[in-house]
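Here the complex is missing a single protein chain, while all its other protein chains stay put.
Entry: subunit A
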Amino acid sequence: MAIASAAQTRLRRKSEQRLSPWLYLAPALITLVLWIYWPLVDAVRLSFYQWNMLPTSPQTFVGWENYTRIFALPKFWQALRNTGIYIVGLLPLAVLIPLAIAIYTHDLPEHSRNIYRAIIFVPMIIAPVVAAAVWRWLLDPGYGLANQMIKGMGLDPVKFLSDPNVAIWTVIVITGWKLMGFSTLILSAANANINPSLIEAARMDGSSKWQIIRDIRLPLLSSTVLFLVVMTILLGAQWSFTYINVLTGGGPLGATTNIYYLLWDFGFSTMSVGWGSASAVILFLGFGAIAFVLFRLIDRYSFHDN
């Protein structure tokens, strides 16, 4: 009797165990499927149709036409090139300069470091729209502080946001402004984590300051640096979306449009769902391939001291 009931409980337990994880997972999984996975599939489907988003108008199947027309579009290639410029332009601001600062300031006293830390983190928590508004005001061609100073020096005002050659760099610097302090903090933390006895030992051996940086600090920081580089490549152009949207609208003449902004433009300004979805699919595949390669690289090259 006792044995039977024990077996029964065990059986009940087992079927309960089989079901339980799914019950706990359900709310999260349903949300992710509904708002991310199903939309991905739907984007693929819509990329083969022509449709203007009005429920009353018909969806016409057009096959690969959306794709071939996008690839034939100069605007697409311009946006792709700009995406590359964003990434290359952001790397010094989001990785290189923070790395130099983190290494250079590693021996500042704890107390003042905490103060600097508190200040340079501020841009990270400021809303992108607020950042865009403030920079728009600072860089206004007529009355902005920057141009008032430039004019004060007797130079011609710079059209930071409406000169096609300058605008993209302006957006890059603003995006970099948001990230620089944060990257510096991450790299400083990694730098402070390096076992000081390694540095001490090298110093005893008569290594110069530069040798210590080159042979100890940089290799030990490489995984953090690689992580930041990967983030910049994967997300860099995406971070600038708000600034492009608020500050330049992708212009002048498409000079600041990157691939993310082009998606938005196709989907919601031109109301062409097919084009928008097709470029979303292209972006997703490209993005996925790059992410895959980069994460493999991280796995292979990350380097730990313990």
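As a working rule, a contact is a pair of C-beta atoms (placed from the backbone, for glycine too) under 8 Å apart; a residue touches a chain by one contact, two chains touch by 3 or more; residues count from 1.
Quick note on the criterion: contacts and distances are computed from a predicted model.
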The complex's invisible chain, by UniProt name, from "sn-glycerol-3-phosphate transport system permease protein UgpE", "3-oxoacyl-ACP synthase", "SCP-2 sterol transfer family protein" or "histidine kinase": "sn-glycerol-3-phosphate transport system permease protein UgpE"
From A:66, A:82, A:170 or A:224, residue that would touch the chain that is not displayed: A:224
Option from A:88, A:118, A:253 or A:293 whose C-beta touches the chain left out: A:118
Missing-chain contacts mapped onto subunit A: 17-18, 20-22, 24-25, 27-29, 31-32, 34-40, 42-43, 46, 53, 55, 101, 104-105, 107-110, 112-114, 116-131, 133-138, 140, 143, 145, 148-149, 177, 179-182, 184-186, 188-190, 192-193, 195-197, 199-200, 223-224, 227, 230-231, 234-235, 238, 241-242, 245-246, 260, 263-264, 267-268, 273, 276-277, 280-281, 283-284, 287-288, 291, 295, 298, 302
